[in-house]
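With one protein chain held back, the other chains of the complex are shown just where they sit.
Up next, chain A:
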Amino acid sequence: MAKEHIVVVGGGHAGFQAVTTLRAAGFEGSITLIDQDKYYPYQRPPLSKAFLTDALPPEKLQFRTPDFYSRKEISLRLGEVVVRVDALGHRLHLGSGETLSYDQLLLATGSHPRTLSVNGRSLEGVLELRNLSHAVDLATRMQGMKRITIVGGGYVGLEVAAAAIKRGCHVMVVEREPRILARVSSEPISQYMQSIHEANGVEFRLGEQVIAFVGSQKLEGVSLSSGEIIPADVALIGVGVVACDQLARQAGLTCHNGIVVDEFGRTSAPDIFAAGDVALHPAMNGEMMRLECIQNANDQSEAVVNAMLGATDKPYRAIPYFWSDQFTSKLHSAGFLNPDSKGLIRGEPARDSFSILHRDKGGSLCGIETVNAQRDCRAAISLIRDCMAVDFDLAKNAQIPLSACVAIQTLSKVHIA
């Protein structure tokens, strides 16, 4: 019998994790990893952080040294785009015209920046940031640029804002919502982070929309709904991401802003799986979710690969975890949180270290956000995972370790599952 062939589309965090896990699990068939990117698979988080401030060489971001792929007998196809999936024929069509057949396929195509449909979008100097080529371009421009306008006050935008300030640029952040991080963080975090950015010289225009990028060929300014025109050499659009699910949609797989999968990453088509930013999956709290973080890309991919290899005893049930570095603030969040809910403050924002605890409808701890309080984040992950009932009166007091704030009665596992 011919050796089994597993093909992974996308060599980002999820795709890379998949091929490593396949070999670590002893898979002896052949593996092909395809990515349209020209760089060896690399880390994305530094692209909006150290890569912009510390002049890191691109090789520094590689997951593994280039010889890893040959050592592990992984056929790595860089600079190759998959244009069509033929689910019935178990075949892929590449941009080069070549076709490849597979026995099992993992779609780890990630997400791409949402575009703004306003005039001037294609002016020189209007950028987005998703891959290493984008980051190389942005880092190069940062050397000479004076003014940058960042459209969107989300994590990536704010990290770039902090990096640009370090590089001596004048930074303006325009956000449509009345507060920054509105989609991902609770209000106290937004307020605190805004104050940190302002103290470092970042300016904000909140509750305002960009209506056009202006300039002739080269960007000169960003025009807002208020009528104001902000002078800028560079504009970075960071208004969220959209799942790269077009291959799956064309192939007839069920998609709803992401490829719909079950707890083993199985799509609606036989032998096709998905993981990472692109996968809309049942999360531990029972809701269908698409997560955009490294932890999810890695852990989900690992679980899905095990299922591809026939082990269906370990459904994907990880607790989401995310971090962001902005100036000297380290933000961490874990679990499930509703950014519009109040949450309980632990510690003191005025002392630059605090946490926000989130409770679910049943009153159990379900999520946490921390600023310079990493230990709380890890403690919360354990408490959520072990279904421990938290004594929130105790937990308000940051002097008591969060791990010790356990209420007498402990909830049954059923409560969270």
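Here are a few things to note about the model shown:
Definition applied: a residue touches a chain if its C-beta (ideal position, glycine included) is under 8 Å from a C-beta of that chain, and two chains touch if they have at least 3 such contacts; residues count from 1.
The rule is simple: contacts and distances are computed from a predicted model.
For the chain that does not appear here, its UniProt entry gives the protein name "2Fe-2S ferredoxin", which is one of "Sarcosine oxidase subunit beta", "Pyruvate dehydrogenase E1 component subunit alpha", "2Fe-2S ferredoxin" or "DNA-binding protein". For the chain left out of this panel, the touching residue among A:Asp277, A:Asp325 or A:Glu369 is A:Asp325. Of the candidate positions A:Thr312, A:Ser382 or A:Asn397, contact with the hidden chain is made by A:Ser382.
Which of A:Gly10, A:Pro46, A:Gly153 or A:Gly343 touches the hidden chain is settled by the complete complex: it is A:Pro46.
Screening A:Gln191, A:Gln209, A:Gln295 or A:Ser341 against the full complex identifies A:Gln295 as the residue touching the chain left out. Interface residues of chain A facing the missing partner chain: 13, 20, 23-25, 43, 45-46, 63-65, 68, 294-295, 297-299, 321, 323, 325, 330, 332, 374-375, 378-379, 381-382.
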